[in-house]
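Written below as structure tokens is the structure these notes are about.
Removed: one protein chain of the complex. Kept in place: all other protein chains.
After this line comes chain A, so read on.
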Amino acid sequence: MGNSTLTRQDLAEAVFREVGLSRNESAQLVESVLQHISDALVRGETVKISSFGTFTVRQKGQRIGRNPKTGVEVPISPRRVLSFRPSHLMKERVAEGNRGR
């Protein structure tokens, strides 16, 4: 506890326990949830999951970066980046659960 990593498989296992579908179908449902969220973000939509958090796509303009090894300046092309803002509830539960850790 406190240093393990969960994967898709663990989420599928939770769905399997909760709903009683086959393990295979549980895994497919986890995949399709992630796929729908990704597709909406790629379309430029904000994905807002109440009591979990909000995924937002932000447009970043071109800027000048520097190769940290050589010091040579290179332009960084404009790009879209994803940011996640956790809900108040998630922040509270994470802060509470990890207090004093």
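Here is the rule we use: a contact is a pair of C-beta atoms (placed from the backbone, for glycine too) under 8 Å apart; a residue touches a chain by one contact, two chains touch by 3 or more; residues count from 1.
Definition applied: contacts and distances are computed from a predicted model.
Peer 1: Assign the chain not included in the display its UniProt protein name, restricting the answer to "Heme exporter protein C", "Integration host factor subunit beta", "Glutamate transport system substrate-binding protein" or "Cell wall polymerase".
Peer 2: In UniProt, the chain that is not shown appears as "Integration host factor subunit beta".
Peer 1: Write down which of A:8, A:23 or A:66 is the residue touching the left-out chain.
Peer 2: A:8
Peer 1: For the chain that got dropped from the picture, name the residues of chain A it touches.
Peer 2: Against the left-out chain, chain A lists 1-8, 10-11, 14-15, 18-19, 21, 26, 29-30, 32-34, 36-38, 40-42, 45-53, 55, 57, 79-84, 86, 89-91, 93-99, 101.
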